[in-house]
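Below: the structure, in structure tokens.
Excluded from the complex is one protein chain; the other protein chains are retained at their positions.
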Amino acid sequence: MSIWEYANPLKFMGWTAPLVPVLWVLSGIALTVGLIWGFFLTPDDYRMGATVKIIYIHVPSAMMAINAWVMMLVTSLIWLIRRHHVSALAAKAAAPVGMIMTVVALISGAIWGQPMWGTWWAWDPRLTSFLILFLFYLGYMAMWAAIDDPDTAADLTSVLCLVGSVFAVLSRYAVNFWNQGLHQGASLSLDSEENVHDVFWLPLLVVLAGFVLLFLALVLVRTRTEIRARRLHAIALRERMG
Amino acid sequence: MGGLLEVKDLTVQRGGIAVLSGVGFTLDAGAALILRGANGSGKTTLLRTVAGLQPPMAGTVRVAPDAIAYAAHADGVKAVLTVAENLRFWAGVYGSVAIEDALAAFDLGGLAERPAQALSAGQKRRLGLARLIVTGRPVWVLDEPTVSLDRAAVGLFASAVQAHLAAGGAALIATHIDLGIDAAELDVTPCRAIATTAQGVFDEAFR
Amino acid sequence: MGGLLEVKDLTVQRGGIAVLSGVGFTLDAGAALILRGANGSGKTTLLRTVAGLQPPMAGTVRVAPDAIAYAAHADGVKAVLTVAENLRFWAGVYGSVAIEDALAAFDLGGLAERPAQALSAGQKRRLGLARLIVTGRPVWVLDEPTVSLDRAAVGLFASAVQAHLAAGGAALIATHIDLGIDAAELDVTPCRAIATTAQGVFDEAFR
Amino acid sequence: MIRLLIRDLALAVRAGGGFGLGLAFFLIVIVLVPFGVGPETVLLARIAPGILWIGALLACLLSLDRIFQLDFEDGSLDLLATAPIPMEGVVAVKALAHWLTTGLPLVMAAPFLGVMLNLPGPGYAWLVLSLVLGTPALSMIGAFGAALTVGLKRGGLLLSLLVLPLYVPTLIYGTEVARRGAEGLAVATPLALLAGITLAAVALLPFAAAAALRVNLR
Amino acid sequence: MIRLLIRDLALAVRAGGGFGLGLAFFLIVIVLVPFGVGPETVLLARIAPGILWIGALLACLLSLDRIFQLDFEDGSLDLLATAPIPMEGVVAVKALAHWLTTGLPLVMAAPFLGVMLNLPGPGYAWLVLSLVLGTPALSMIGAFGAALTVGLKRGGLLLSLLVLPLYVPTLIYGTEVARRGAEGLAVATPLALLAGITLAAVALLPFAAAAALRVNLR
Partner (left out) sequence: MPDLGKYAAEVLSAYGLTLVLVAGLILATWARSRRVRRALERAEARRADG
């Protein structure tokens, strides 16, 4: 039995059903612990003051925004190559989650930028590429919404996701070339010199785990909903046929 | 081994549900088949599947590559080009050159230099049909070709089809009227897919 | 004083050239007139002129204001609205409310909640014709109404027209087929304008 | 007529048309400008009111051809012309529907996009006010242009060509209000002129547009 | 295929379409900018390269939906799909026709419009070069977007939404070449990157676009 068996819609519904509550509970715990830890039990940063607490929502949401797109890319590829419907529906389910994460990263960053850089918005490369990512999410979701036939929609959005990913990477480089920027470097990387101090780092990891679990829970529930909606669509069509 | 076009046990779908199932027929050189069926019975869907514009849900369509000339409700006529320019374009696409035969067959000689937008409904339709002749393809797949045509023009069409058959071609025609062509008829009504068997691969797996 | 629609000595033009001239007829309540004529003879042009969409070149069309319901080749159906929504919109425009009769007359009951884009060619046409009933107007002016309809649907159409006539309406219909309606026929071929008389006001002054 | 309005709004929302996408286009124009002119905030702040107005105008312009073209193509317009509604009413309703689905969302989005161009603080209120007053004129003038070009195959770009010069006065007074507002200067004069243009357009253009439509249907 | 190219060019010229009007739109956008941002020459000169590029991009964008939509509506695309030409060839030819009728005229008009915005002297050559290199990518990316949206009722604005983020890299390198050129700086790097994007787009996107078209015709 190959692993693709699990992508059979019926099987998928079966094995994911018990998983959903577990994910909800785990993500709830991780988020509560991490956020309480980060918000109440960490000191202020000597440079950024209390604003450093924004890091606990900003960084995880930014990471999830990117990860959601990567997941859409992978599931789109699986759909195009192996034509597993669940895969296409999972991509559809992930898009709104990714988009909200992008918006959260943008908003928390903007609020952070006001005290730190004295402006809500600057055309920094990292910020700019996030804005472009947001546009990709919008276009991708608009595409799903605009097409009636589910398989056609899956095919076209997958092609869009593929080409879009290539262009998203291109944009990232182009934007870097265009403007050097104000934004923090990658402070989670271990060899970086300006590592965020351990005090901030540990709770951040916990929140990050919470966001990942929340993302998984949301995508799973949404995928299950999409599968049901698809089934409903088929039944409705059949009833119409009489 | 068999005819120009062989359809076996075909199931065709529209909007994700099967419309017709178990359709099968063979079309030999020189033969025409007329599809009958009430409005909404699935003739257009069947023809599009045969022409390769949409994939079959089940079953097979066996036909030589590049053998089919398809003509649908919309006839792909460009309003700002003249009749001759429209035909010449399609002739170029299909690698033929002469359009005189096609003009003559549908009595369009006098209209050759007229822009297509200044044609009446029936004249435009004749132009759409004339395109078939310049394709030079053996299998004609036609969806209600005689819409808007008057009786004389239906006669022209019938003789064009007969000439095509005589030259070793074949034709598959969906229509509601009597064309006066000597041809077999296939009523698609009995092939109507029963709702409960109308399932895509996906729904099958779901249940 | 005459019928619902009176056409006298009408000359109609298309692209600046007279197409038909000297057309005259009267349509009384309860009567239907079928227009005959080969493709390109000018039926569409005549109907558009009668419906007031284009001005006559000469002659008069006498008809009560707001008496005409016109249905043409294009039937004004919105693909994203459902059948019922399409009809309800037109019902609202014409100030009527009930669409049930119209749905029933063209056997659209089962399709009422279907988006128009998921209809077959003939089903869409039936929807276009159902619109006539919700207009509540006495004079129907119809251009090839039976295009794409199967025989059963042509029968539905004929009975709708007959019911309309029985209720004191009138109908002017251009068609190439036999509708099975008891009606006078008018062949427009003899009215064909001779090229030399085809002159607009401007050319007259210019000469 | 209210039926027509409802239908047009339903179509705009249903077809995934006017509503969200005019907005999206506005967003994207504003986003592109910094890529073009560079990221310096001082420069961006200076051109912000003008660019925002031009962006709104272009977003509006792009959706103009839907006003009549779709109804023309499927024959609805012929049928509406023979229906018991005056053509002027049809035009007015369609312009209103266009404003509701395009102009209004643009007005509401403008302040957020202003942030991206670093529009100075006092500018926001005046920007919104100028757009509220000006966009109805854009819709009405646009409906007139659309009525003129409706018969033509894909008149979309011809439409732009005709309409843009007509938009110039509205644009000038509109940006003047927004710019002076952003710099804290007096805005009464351009504001009054802007309001005047809008009122005149709404009062008179439906007649011109209806006449154009009738000619085009012929 | 050459037939298809000739027909598309004939249609563009005959229907009063692509050719003159993309150009006109470009002209008008450039003319509107001084109305929007005010007439100071220094300011205009600074934003000139960027605005010219954005104007060209928008003019290009507006004519994208004609690439396939008209052929789809009248059934030609169905017929082309059953004709003995590969779909990839159809896409490539149509993108080429779009470039010839839209991109090329824009390139030729840009220097004249540059004068209106006081583009500095050395900028002209670089502006034209960057447009020559960049506009083919715009046409090809646009053809891909048009292929994705062709089945949809009036996908025009959805098309813009999809295509604009894809245009960002081209726009950035293009304006960078034009801007650096105008300021007399080195342009080799962005020029090479711009050329790279164009080549890659022309080599790869026809396949993606053809796949999308086939799905849409289904």
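Order as written gives the chain letters A, B, C, D and E; numbering starts at 1 within each chain.
Just so it is clear, a residue touches a chain if its C-beta (ideal position, glycine included) is under 8 Å from a C-beta of that chain, and two chains touch if they have at least 3 such contacts.
This one's a predicted model, so the numbers in the text were calculated from it and none came from an experiment.
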item	value
Chains still shown that are in contact with the chain withheld from the display	A
Chain not shown: contacting residue from A:Ile54, A:Val74, A:Leu162 or A:Leu205	A:Ile54
Residue touching the undisplayed chain, where the options are A:Trp69, A:Trp112, A:Phe130 or A:Trp144	A:Trp112
Contact footprint on subunit A, counting only the chain that is left out	39-40, 44, 49-51, 53-54, 57-58, 61, 96-97, 100, 103-104, 107-108, 111-112, 114-115, 214, 218, 221-222, 224-225, 228-229, 231-232, 235-236, 239
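The rule is simple: only the chains that are shown with their structure count from here on.
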item	value
Chain whose average C-alpha position is farthest from subunit E's own	C
Chain whose mean Cα position lies farthest from subunit D	B
Two chains sharing the most contacts, counting C-beta pairs only	D-E
Geometric centre distance via CA averages, subunit D-subunit B, whole Å	45
Averaged-CA centre spacing for the pair subunit E and subunit D, given as whole angstrom	24
Shared-contact residues (touching 2 or more other chains) in subunit A	135, 138, 142, 146, 148, 178, 242
Residues within subunit B bordering two or more other chains	15, 73, 80
Subunit A residues touching subunit B - in the complex, by the definition given at the top	8-10, 85, 148-151, 227, 230-231, 233-234, 237-239, 241-242
Complex contacts: residues of subunit C adjacent to subunit D	51-55, 66, 68-78, 80-81, 85, 89-90, 92-95, 131, 135
Interface residues, subunit C side, partner subunit B - complex	14-15, 37-42, 44, 73, 118-123, 125-126, 144, 147-153, 176-177
